[in-house]
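A single protein chain has been removed from this complex, and every other one stays in its place.
Right after this comes chain A.
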Amino acid sequence: MTEAALSAPVAAPAVDRERLTAVGFVLPSFVIIAGVFALPLMLLLGVSFVDANGLTIANYKRLLGTPYYLWVIWNSLRLGLLTTIIAFLISYPAAFALARARGPLRSVLLATLFLPLAASVIVKAFAWTILLRSDGIVNETLMALGIIEDPIRMIFTETALIVGAVNIFLPFMILPIYAIVAQLDSRYAEAAATLGASPVVTFFRVILPLTLPGIIAGVALVFSLSVSAYVVPTLLIGEKYPTLATTIAKAYLLAREPGFGAAAGVVLLAIAIAVVALSARLSREPK
């Protein structure tokens, strides 16, 4: 500090030092990202264009040219989109309720959001199978109450899949939205009201645009998590709802087709990036 003060008239070294410090802070995360993400990603991309005979685009042709695999891609998209939309519809009002809550209630609500994050996805998915099985808690209860006579088929349906996925990924939608909503100054809504905006108009012209960054973060998180979910579809619906993630696993573990698996991985990644980029684009206020 003293040294910096003494050398203050000579501006150049100070600036350099600042820049060096900044680089120093960024370096570790840069190394990790490069080593853990960028490098494997390059490998993945490379492998996806290779088969036994050398360079090829056959993997992509197979993936994007076969009706079965288009259906698989569609399944992944459906899972991602439905989960994201439903999670958003639940989370948006929930985030406001959370921000309005005071004292112990707020702590309890926040804890119920955070605690499930500590449990592994597998545990939570299994919990859903226990609930939804033919001899599961939900069916047993309904039968005991005489509401139904025979167990309803709940597990291994798309409904079960979406319900489970929404439940498991919900915190990733609520928390980013809550973070924005909690900081939202109530004066904005009051100012809008005094300018003549009804509550509905205020919502669409002020509240929604101001909370958009939280929505985008939540959508990007939940979509990229659910579109690529592996455990959730495997446990809650299984074979009859193949997704890109389960296809990748099969290609590597059973079929021993790393090139094809890699291509599926690249397509999955492209979808996730496309949706994240699109939602970031939408966040920009249209003129």
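Keep this in mind: contacts are C-beta pairs under 8 Å (C-beta built on N, C-alpha and C of every residue); 3 or more make two chains touch, one makes a residue touch a chain; residues count from 1.
Rule of thumb we're sticking to: contacts and distances are computed from a predicted model.
Participant: Hey, which one's the missing chain according to UniProt: "Spermidine/putrescine ABC transporter ATP-binding protein", "GMC family oxidoreductase", "3-isopropylmalate dehydratase small subunit" or "Sarcosine oxidase subunit delta"?
Facilitator: In UniProt, the chain that is not shown appears as "Spermidine/putrescine ABC transporter ATP-binding protein".
Participant: Taking the full complex into account, find the residue in A:115, A:137, A:201 or A:273 that is in contact with the omitted chain.
Facilitator: A:201
Participant: Of A:192, A:220 or A:262, which one is in contact with the hidden chain?
Facilitator: Looking across A:192, A:220 or A:262, the contact with the absent chain belongs to A:192.
Participant: Quickly run down the residues of chain A that touch the omitted chain.
Facilitator: The missing chain touches chain A at positions 185, 187-188, 190-199, 201-202, 205-206, 209-210, 212, 285.
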